[in-house]
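All protein chains of the complex are present and in place, except for one that has been dropped.
Up next, chain A:
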Amino acid sequence: MTTLSQSPSCSTTVSHAIGDAAAAAIAMIMKSLADPLRLRMLSAIASDPRAESCVCDLAELADVSQPTVSHHLKVLKDAGVLVSERRGTWVWYSIEASLRPAITTLLESFAPAALAPSASTDRYQGLEDVDEALTHMAANLSARHPQLSADAVAGVVRESYAGLARAARITTHLVPLTERFARQRLADLERDRVAAPPQVLFVCVANAGRSQLAAAMVERASQGRVVARSAGSSPAAAVHPSVRPLLEELGVGAPLEAFPKPLTDDAVRAADVVITMGCGDVCPIIPGVRYEDWAVGDPAMASPEGATAIRDDIAVRVDALLESLLGSPTMDPAPRVATEQNRSRGARR
């Protein structure tokens, strides 16, 4: 299946790159596909036994509104990936015939390879000195965790780096982020479930919105009486832009404070309560851990007003959670957020 795209004259050091026009055309199609919802709709159409699907089927699949589905279908149609035909009440979508082989390759061959875990971690290294930095970090952290073996600490550090590097677009903060993540994980490994304050883990898909907000609210409203962690089943490269200002209001706006992290078994094991927010299917079930699923909206897809409404929805749930964990109403319930708003409103006047 691998026909090398070698040019006949490969006597020169490097044969030809694909042309500018071809590269632009392929990039345009790939961009139209580089969206989780569109990929899921495409894969639903590709795996539909009728070889076509109607908007009604697709809205049900992704659990989003029909206008949202229609918008994404239009993007795919404009890119020439899908063709549509109106029959009766519904518009039916199918994959453009000439692209069918390519789409099959993408979904059946490329997709599994993209998901396969990497055998080596060093392929992620973008900087020569990363290795040295990680070794140094492991030695430092090992001194702080005498109960854990040096090998175990080094393993956590390297795994943390690999886990973050997989999602990272910009590698400038990768080493300090690795250190923060590794510290959390080492603390989780050593956590004394009986004596330590209650610990909550929020898990969503990207760890770029909902779970970050919830963790920040717990930390702030409980004033340290409850430890909050957050993670994503498929962490994004950075916190979503529409969520960043909301996190800043909560005092954790800095990139080093709130950053998407992969979900680890250790984090689940260390938690007293695991709250899933739209990714319940990938969270490992560990005995003795309480699980809750919060059906809250995804701020990544929301307008600024929508994101604020989602934040307020999470705040109400966080208060109920803290009450259940601490046994009394929190000193400073949800309206902490409102106070913040009043303050900024006052400042504007």
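Keep in mind that, in the parts below, a residue touches a chain if its C-beta (ideal position, glycine included) is under 8 Å from a C-beta of that chain, and two chains touch if they have at least 3 such contacts; residues count from 1.
Please note the rule applied: contacts and distances are computed from a predicted model.
The complex includes a chain that is not drawn, and of the options "ABC transporter permease", "HTH arsR-type domain-containing protein", "GntR family transcriptional regulator" or "Putative ABC transport system ATP-binding protein" the UniProt name matching it is "HTH arsR-type domain-containing protein".
Summary of contacts with the chain left out: across A:V205, A:V252 or A:A270, the touching residue is A:V205.
Checked against the full complex, the candidates A:R40, A:K77, A:H145 or A:R225 give a single residue touching the omitted chain, namely A:R40.
For the chain left out of this panel, the touching residue among A:A102, A:A133 or A:A152 is A:A102. If you put the missing chain back, the residues of chain A touching it would be 1-7, 10, 13-18, 20, 23-24, 26-28, 30-31, 33-40, 43-44, 46-49, 57, 60-61, 102, 105-107, 109-111, 113-116, 118-119, 123-126, 128, 165-169, 171, 205-206, 233-234, 236-237, 263, 265, 278-279, 281-282, 284.
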